[in-house]
Structures are given as structure tokens and as C-alpha cells.
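A protein chain is absent from this complex, but the other protein chains hold their places.
Going by the order they are written in, the chains are A and B; count residues from 1 in each one.
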Amino acid sequence: MSPDLLLFLIIALVAVAAALGMLFSRSALYAALFLIMNFGAVAVLYLLLNAPFLAVVQVSVYAGAIMVLFLFVIMLLGAERLGRDPEPATMRWQRPLAIVLAVVLIVQAVYVFAARAGAAPAVAEAVDAGPLNIGKTLINSYLLPFEVIAIVLLAAMIGAVVLTRDK
Amino acid sequence: MNQLLFISPILFPLLGVLINATLGKRMSEKAIGWLASLLVVASFGVSLILFAQLGGAPEDERLTWGAISLGIPWIQAGALSVPFGFLIDPLSATMMLVVTGVGALIHIYSIGYMHGDPRFARFFVYLNLFVASMLVLVMADSFLLMFVGWELVGLCSYLLIGFWFTNIKNAEAGRKAFVVNRIGDVAFILGILLTFVTFGALTFADVFAGVARRGESVQAAVAAITLLLFIGATGKSAQIPLHVWLPDAMAGPTPVSALIHAATMVTAGIYMMARTHVMFEAAPSTQAVVALVGALTALVAGYTALTQFDIKRVLAYSTISQLGFMVAAAGLGAYVAGMFHLVTHAFFKALLFLAAGSVIHAMEHHGHHHHPADPQDMRNMGGLRAKLPLTFVVFLIGGLALAGVPPLAGFFSKDEIVLDALKHNLPVFVLLTISAIFTAFYVGRQLVMVFFGQPRSDMARHAQESPAIMTAPLVVLAALTVLGGALNLPGVGALGYWLSPAVGEFKTHPLDVGLAGLFTLIALGGLAAGWLVYRHAFTTPDLTDPLSRLGPLYALSKNAWYLDALYQAVVVKGFYTLSSFLASVLDLGGIDGIVNGVGRLARGVAGWLGRAQAGFVRAYGVLMLIGVVALVTYFLIVGANAR
Partner (left out) sequence: MDTAMPYVLLSAILFALGVMGVLIRRNALMIFMSIELMLNSANLALVAFARQWGQLDGQMFVFFIMTVAAAEVAVGLALIVTIFRARRSTNVDDLAQLKG
């Protein structure tokens, strides 16, 4: 077993465990913390996948900014004290069915992986994914999406302000 | 510029339509009426100029001299190509003069007759539109454009018959005219389609060239086409069995009866047959049918006119009868005679209708103010000779012309038709002769009942002569009626030679003295018989008709051969029965059943599915997930099979 694979397995385990922890934690606060842990693990995977820039963005934007926002809202609403979801009055079948289906989905994914693993193509030569190259690509090939996404952010900002404004 | 001159006879009345339809509400009656009339007069003037120019052209060029293409491809679809074009040849030029000339006189007359009507402007809009439509019909250079005019005059007729639509009877009469005409129109358009299928063209010149070139090979098709066209003509020209709309059309204002239902629109069928004479001549079997139908119509309608009491109804049946003469002439191939009778009939029948209108006008407006009696019923008239001297004189002239008393116009034109019939078709001759006897008799009866004896109602006692604006056109028409025969005197035949490039060979012949004498005798005898029978028949309005002693024969005439009742029983009832079957069984049970069934099914399914729409996000989510898993499973299976 190569060190690469070993490292991947350990981190993958951490990511799955964190996801499961998030799913079943009673407190929204803990769930958010588990999610941060998952994001961190994925950031490490990005490093392994030769995406150092995205790894940094993952930590700073996702695990940092976005999740801070989440925590802020959870505390603002007092959702950390909500505890367990109340037992639903209707559609008791919905939760078991969802779990079964999700498991089926996972089994299918594993099956595909197991069936096709041998046929998977080898990875190509790694390209330079440093910030300089990323930046160049961004303002050359992806200039228009870059501009558009700026407008999307602006719209989201205005939208958030308008939605939460007290009348 | 030249082209504009050529089509300006159509444009003038259209201008009137435009102005009176938009500004009519703000204009005075005088302005509306004179504008409309003068525009038709202008149209007549231009027609006269064109007529003169056409006459100046060499004889062998007259057919093509007035072919105007506006250079606009009108319809272009696959093999069908119809240019937008008009044709002014001797035939259409003659018709243009009749339409605009008689039309102008009737416009002027209407200014007086329609005085005070709340929809005065609308009336003149319709009249102008009618003149324009009729001109489109006669000036068209293709079947299709002719059909446009054909339908437009049908529309105008409908609008004008039902002009006083607040009375349901008038509206029903308009509807009847429309529906009956539509039956003919269907045949007409089928004939046009068959023409296109056979000859691949719709302009008259191309089609006629095709008939001449292909001769024998298209004989069956031409026979079918002409038969269909003739059925179209029976609708518009009120021939058996589609004549039933014309008597009811008298519900319209009297000038309309004069203009449309005597002088112009009803001649469209005869004009159309003259226009397409090349095809009719190539189909002898159709011609035989045409001649027979025309002669039968002349007889049947003439017989019906004998016993009618409504002054306009008598004239209406007389119109049908005279149209029968023209159709018979067309069937005999005597297009010149037919057109000649068309022109003279336009003069004297317009005269008779307008004079009848003058009588009715006098009865209505100067009589008792709340008159329960019918002002159009001849039993309520009598003695009007003294009250309406001018109207009496012109009515007398028109009546004598209709009866065929020489030397009035009707004598010469009728004489030519019967002469042709005598030469070519004896049964037709016999039918027409009997019809002529009837004609003279009912003219005498009408003259006696309206103008002689003593007034039989308050209305008649207080009648006063109509205003000059109404009598002036009468005088002009009376003059035309007296002189109209000169158009085509035996042995001279001016009209015949003029028309011959358009309607085929013509050779005038000297007056057949024997035949002319016979018909003069018939006319005078019929008039005298009418006079004798009815001179003392009605001293009061409630007496019975002396002819009622004939029993069933009288009833047959009085009820117009029971044709309306027959149509009512067979066609209308049958139609209602079929409709109610379709409505109740097929529609309610079948189609509605299916529709409602689909609706019920949808509602049932929706009610069942609606429970899935619980409004819970997680329910929607799990449904989506089911779909996703199903899709993935499907692709896994397909993928496995593909490998």
C-alpha cells in the first residue's frame, strides 16, 4: 500500500466520519463543527490532488467564512438548543425510506467503482496549479464567467440585505 | 395613371364607403346622400369615358384593350398563380354602365326615400359598398376575383335585406337569402376549383384558351364545371330551386329591392354565364339544362305572381320570371338576347320597384298615422291614379314594358329571346309563351288594383305624390324604358355587334312580324284580361280574389307552389332533426362523454396523486431520490447490457 493511498484512506475516513457525525448530531452547533471538520479533510484531499489554491480557498471561504456565517445564524436563532428533531406526525415511512435509498445509492457507487476500477485510466501529468497560473486562466479563458459571478455575488448581497431588512 | 383610371369606377364608391362609415355620424343627411350619389355618378362618368375609349379601339382589339394587370401577384401557392387583374371588354363595359347608371339613380332616389331613417349613413355605406362589389364582379379578369365580388354582393344583399333588423322578420329574410345563396356559392367555388384542376389556371383568358385548345379531351370536365357554375348562378339569379330567397328579400328598403333584387345583383348569374360562354358552348348538355331551368323558372314564378297581394312580392316573382327568360336565353346560346333583356329589364324593373316604393312611401307617410293595415297590400290601395299622377304614369310605362307592349324596351328584348327559343327549342318556347301570358295578366291586375277604382283605405285616400328627388330618377328611368329598345333594334342590332367580340358571333335579323304580332296580342290580351277580372273585384279590401274560384290551382299559386313549406318540411326539419341527433346523442353522449371522461379520469388521478403533494419538502425530496436511484439503476443495467 503506497503512502499516498494510505494517506487518502485515513483522510477519507475522517471525511466520512465527520459527515456521519454531522448527520446524526443532535445539536446544530455540533453539526456545523463536524461539517467544518469534513471541509478541512476535503481541503487536504485537494492538496493531494494537486490543487493547492483550491485547498486554501476551501479552508478560508468554506470552512472559514461560510461556516462562520452558519454558526452565527445558529446562535442568533438559538438553534443550538433545539436538540433532536421532534418526531414527525406524518409520513413516518419517509425517514427509513430515505436511509435505505441513500444506502442503495452508496452501494451502487461502490459497485461501479469495484466493477470499473481496473479499467480506470491512469492520471495525466500534473499541471501547474499555482495561484499565478490559476489567475492567468481566470482572466484569460474565464473572463466572462468571472465578471458574471461578480454580478451574482452583488445580487446575492443585495438580496440578503433586502430579505432580512426590518420593515 | 392609366391603371388608376381603369379601376377608379371601383375606387369612387369605396371612397364613399370610407367617408360615410367614418364620418357619417357627424354629417347631415344631405351631405351623406349627395356624397354617396355623386361618387357613383362619378363612377358612371368614368365608365362612360372607358366605354367611349373602348368603342374607339379597333374591333379586333376590344377584348384585350382593357386587360389591366395591377402587376401584383395576388395568390401564389404552388401551381396556383392568380394575378390581380381586371378586364374591361364590351361585356363588362356594358355591365359597368348598367350598374353605375341605374345605381346612381337609385342612390339619388334613396336620399328622399330614406329621409329620416336613424341609420341613414349606414344605408349609403352599404349601397356604395354594393356598387363597388358589383363592379369588382363584372370587372374581374379571373374566376377567383369574380368570386370575391360575387361574395361581396352577397354580403351587401344580406346587410341590406336585414337593414331594418329590429323587426325579426327582416333579419330572418336576410339570413334566408344568405343561406340559400351560400348553397349556390358552394357549387360555384367547386366549379372554380374544378376549373383550376382541369386547366391549371383561373384567369378567363387562360381557361378559355385551354377549352379551345383541348376541345374534346376535357368535355366531361367542362360539362361538370359549367353545371356547377350554373348552380352558382341559380343561387344568385334566383332560379329554381334556389329562388325562394328573392321574394323574402323584399323585406329590405324598396330602393334595395330595385337596385339589388331587380336591376343588378340578380343579373350576376346571367353575366357570369355570358362571361364564360366559351365553356357553356363546349357543354351542350349543360346548356339544355340551363334553358329548361330558365324556362321553368319563368313559368313557375310568373304563375306565382298572379295571386300575390303585396305590391313588391308581385314584382319580386316577376323578377324571378324575367330572370328565367334571361337564363333561358343563355341556355339557348343567345347571349346577346339575354344581355339585352338584362339591360332593358334593369331599366323597367328598377322603374317599377322605385315607383312601387313611391306608392308605399305615399301610403306610409301621408296616410293615417297609426295604420294597422299593411301599406304594401294592394287590396288597401286603389284609385291612386289621381293621387299620384306622376308615379302612375311611370308605373304604367314600366308595367307595359314588362308585359311586352311595343315599342317599349321589354317588347324587343323579350321578342328576341322567344325568337331564339322558337328556332332552337320548342318546349322552352312554349313555356316562355305561357309565362308571357301570365306576365301580362298580373301586370294588368296590379295596375288595376293599385291605381284604378276607388281608394280602399285611409292610407290610400290621403296619399300624396312623392318629393321631386324621388320622382326625378323615375322620370329618367321611364325615358330609358321607352327608348331602351333602340339599343338592339331588329335589323340593326347595335348592342349585339358591340357585344359580339365578348359573347360570340352575332347576326341581327329583321323583325319576325308574325311572332311580334303574336306577342303583342298576348301582351294586350293579358292586360285586358287582368283589367276585366279585377276591375270590380275589390271594392273593399276584405273581398276574396276572383281567381280563388280556381280552387287548388289558386292555392298552388298563392302559396308559391308550396316550395317554402316543402323546404321547411324536408330541409329545415331534416336539418333540425339531424342537428338534434348530433347534439344530443353524438355530442352530449359521445364527444362530451369522452371529454368529461377524460376530465373525470384526470380528476380521479389528481385526487389520488394529490395526496403525494403533502406540502412537505422532505416528501418531495424523497420522491426525487426515488427517481434518481431508479435512473442510476436503469443506466447501470443498460450499461451492463451494452458491455
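Throughout what follows, contacts are C-beta pairs under 8 Å (C-beta built on N, C-alpha and C of every residue); 3 or more make two chains touch, one makes a residue touch a chain.
Since we're looking at a predicted model, the values are computed, not measured.
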item: On chain A, residues whose C-beta touches the chain left out of the figure; value: 2, 4-5, 8, 12, 15-16, 19-20, 22-23, 28, 31-32, 35, 38-39, 42, 45-46, 49-51, 53-54, 57-58, 61-62, 65-66, 69-70, 73-74, 76-77, 79, 82, 85-86, 88-90, 94-95, 98-99, 101-103, 105-106, 109-110, 113, 116-117, 120-127, 129, 133-134, 137-138, 141-142, 145, 149, 152-153, 155-157, 159-161, 163-164
item: Interface with the undisplayed chain - residues on chain B; value: 609-618, 621-622, 625
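To be clear about the criterion, only the chains that are shown with their structure count from here on.
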item: Centre-to-centre distance between chain B and chain A (centres being mean Cα positions), rounded to whole Å; value: 85
item: Chain A residues within the chain B interface of the complex; value: 90-91, 94, 97-98, 101-102, 104-105, 108, 111-112
item: Residues on chain B engaged by chain A in the complex (per definition of touch); value: 614, 616, 618-619, 621-622, 625-626, 628-629, 632-633, 636
